[in-house]
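Notes to accompany the following structure.
A single protein chain has been omitted from the complex, and every remaining protein chain is retained in its original position.
Right after this comes chain A.
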Amino acid sequence: MKMKQVAFLFLIFLASQTVHSWKKDEFRACDQTPFCKRARFRKPGACTLIAHDVSISDGDLTAKLIPKAPHDQDQDQIKPLTLSVSVYQNGIMRLKIDEDPSLDPPKKRFQVADVVISEFETKKLWLQSASTEKINGDDGGLSSVVYLSDGYEAVLRHDPFEVYVREKAGNRRVVSLNSHGLFDFEQLRVKKEDEDWEERFRGHTDTRPYGPQSISFDVSFYGSDFVYGIPEHATSFALKPTRGPGVEESEPYRLFNLDVFEYLHESPFGIYGSIPFMVSHGKSGQSSGFFWLNAAEMQIDVLAKGWDAEGGILMPTEQSRIDTFWMSEAGIVDTFFFVGPGPKDVVKQYVSVTGLPAMPQLFSTGYHQCRWNYRDEEDVENVDSKFDEHDIPYDVLWLDIEHTDGKRYFTWDKMLFPHPEEMQRKLAAKGRHMVTIVDPHIKRDESFHLHKDASQRGYYVKDATGKDYDGWCWPGSSSYPDMLNPEIRSWWAEKFSYDNYVGSTPSLYIWNDMNEPSVFNGPEVTMPRDALHLGGVEHRELHNAYGYYFHMATAEGLLKRGDGKDRPFVLSRAFFAGSQRYGAVWTGDNSADWDHLRVSVPMVLTLGLTGMTFSGADVGGFFGNPEPELLVRWYQLGAYYPFFRGHAHHDTKRREPWLFGERNTALMRDAIRIRYTLLPYFYTLFREANVSGVPVVRPLWMEFPSDEVAFINDEAFMVGNSLLVQGIYTARAKHASVYLPGKESWYDLRTGTAYKGGKVHKLEVSEESIPAFQRAGTIVPRKDRFRRSSTQMLHDPYTLVIALNSSQAAEGELYVDDGKSYDFKHGAYIHRRFVFSNGHLTSSPVGNSRFSSDCIIERVILLGYTPGAKTALVEPGNQKTEIELGPLRFGGQHAAVAVTIRKPGVRVAEDWKIKIL
């Protein structure tokens, strides 16, 4: 019996081992990808192109790139390339290199459309002239220099060609391209008879009718110690080198949107989304950025110091530097250089190109409850009522693919969900919302109106032969609308109207999954690269942006549905540069283990850094069953993700927060409630992101740019500029080492205990919470009433938590609007700045706002304030109010430790002053 069990367990173990592993073989490694393999073999200095005919035209600095020795055998086919350097406000340089259209290339190379926002062009600075100079160290070569912004210049060196931006003062370089001569541009050409352009991978054949067309080049970041960005990878926040001394063997960071089953928690491999934007940061406290607008498969090497030791080009050595190597299968060079100099400046510069993050609806910043799948209306009702029974707030209940009639999106399973409208109304009566899933694969079923319509109109992506592409996904045989086409996006958007989406109500929002796109029987579980889009664009050229266009079309659909008045909420799995304009993303199908909990932080930080601030990981882990402790820790951490959703695979056990005993229920309730008390703060941060691009959740060095210890810290993160949070990533943790940056103190969110900044603190850890601190000198607005959902908090009073710095001062902000419409764009908001100094707390307006609210401040908590004062005077009105000791938090047994101004009763919408007497 024993033996049998052991044997059986072993079998299960074996089975699970094979099941629970990333199918490495199914995905192409760099050396299986001809363009990548080839590019990686290139030696520094291999590029012999020089800039010719340098001139100013149409406000740009332009040139032709030609081989230095035009009669070289190998370079027979090289035609001149066009190069243009444009300059934009706020320190942005754009460099484009493409084939010369006047030389009649076989095909126009794809330039990604609809990512750069139209406002960006209005910020272009028209160059009038370039100066030419000989730069020290260059052996006689000339460079053309143009103005970039105050203190910065853009430089084009002619021979060999190199482009960079530099600080005027001291000629210090910031970011450069082709400094190592690795630039390569495979031009389109006519196939020779003996050539075989086809590529085969695991039974799939890519016809490659246009042959090789890849581009690669090196980019260097000066004054940098680390580079960050280029999501999406499950890996550390500071990008580890992938080539060079000390790197054993590594794939480059791959940007190729893929639906990877059970992705690894530490791998440079490409997953669901791609943003080819990299940020560097260094000891100087300065950052710079580089963005390549290209939607084809990209591979990026981060090169370890000394990689070019042998036979490289000598580079200025006085600056620390990070070199990177960028390779793409197709497209053009359309790159943006951001000069910074602060980390927030780089992010602002980036979003000025790709757009600001959308302002989310207030409800979507609360907690979301999801599972594959809540099976039927009864199940939905049950789960909903259990939240009430346990007094746990939540805002949104989600339905996965099984709610549909046979995976036909926009339909309902008639047996399971016979009354979708009534179901949504019941939720809406409690102020809650619902989200249903709509994926891009459309079931090839003649009786399905959507399919019939799409196929009759010719709206599907075509295969290499020109027929509707037929791939396999949840519904079985499926086709995919060609979202590159604006007409098709508009057609798609119409499908979300209440008339078209039968059973939808105004409280229903949308989830876009599988939009990489995922194709179960396609190469690497996606669409073949030779599939065809609008205007003969090959899928290879826009692959990474397919999900972006789909997300865009869906968000536009929700916008249309609400007559442009209701802010859309659309969660997408795939994303590209610019996706921040359309909604939220999450980190896909993670696993219920500690490593995945841990890696969720650098993943979310990276997304925030690259514009996608509204993001989060599935709380609890999608695959597998989390131990209750892991689940609790995940809730405690997830409460600080910008997007906070619990989700689970259908094979997992139910894991709603009340299923693990009273103690764990209480812990998860507390974690979720912390999020709800902080919603005013979060919403203010979302607004900050919406106007500046500065993410809700930030790396420590974004707030403390000169603090070197913070550069590689990705266990902790900042929520806004006021809170620091560190997850607990191990089981049964008793202690945690938390680094608190800066010179000022930090106050424990739970106890109010003060800790010195600039130090690693070894703290005791209890199961009750993860370490979280408020930075001295900040004011955080809260709402301390607990409700069923954010909707009922509308009229609740505020609490202000003031953490005083060493000079007994602090400041903070509060942003309030109606939480759902666009009226805020016309001034319908409240934006207050609170300043505490000299024992006075004042509220003054930011901007010109006109929005009313009957909300008052019910409590002001002062941390770091010497007790003693008994009363405060509230102006206007000159009313006296009491000061006493009160708890820092509610909801449990929390000691009265904090100096509390009781019931000042002032309105948030008005100017006022509270003087401590």
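We take it that a contact is a pair of C-beta atoms (placed from the backbone, for glycine too) under 8 Å apart; a residue touches a chain by one contact, two chains touch by 3 or more; residues count from 1.
As a working rule, contacts and distances are computed from a predicted model.
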Candidate names "Globin domain-containing protein", "Glucosidase 2 subunit beta", "Phosphatidate cytidylyltransferase" or "Myotubularin-related protein 8"; UniProt protein name, chain not shown: "Glucosidase 2 subunit beta"
Touching the absent chain when the full complex is considered, from A:Asp445, A:Glu494 or A:Glu708: A:Asp445
Given A:Ser284, A:Thr505, A:Ser706 or A:Gln792, the one touching the chain that is not displayed: A:Gln792
Hidden-chain contact residue, picked from the options A:Pro245, A:Gly406 or A:Gly758: A:Gly406
Residue of A:Gly141, A:Pro486 or A:Gly891 in touch with the missing chain, whole complex considered: A:Gly891
Selected from A:Thr652, A:Thr684 or A:Ser745 as touching the chain missing from the view: A:Thr652
Interface with the unshown chain - residue positions in chain A: 1, 4, 8, 11-12, 14-16, 18-19, 23, 25-26, 202-203, 261-262, 373, 375-376, 379, 391, 393, 402, 404-407, 413, 415-416, 429-431, 443-445, 471-477, 519-521, 525, 589, 625, 649-654, 673, 784-788, 791-792, 794-796, 858-859, 887, 890-891, 893-894, 896, 902-903
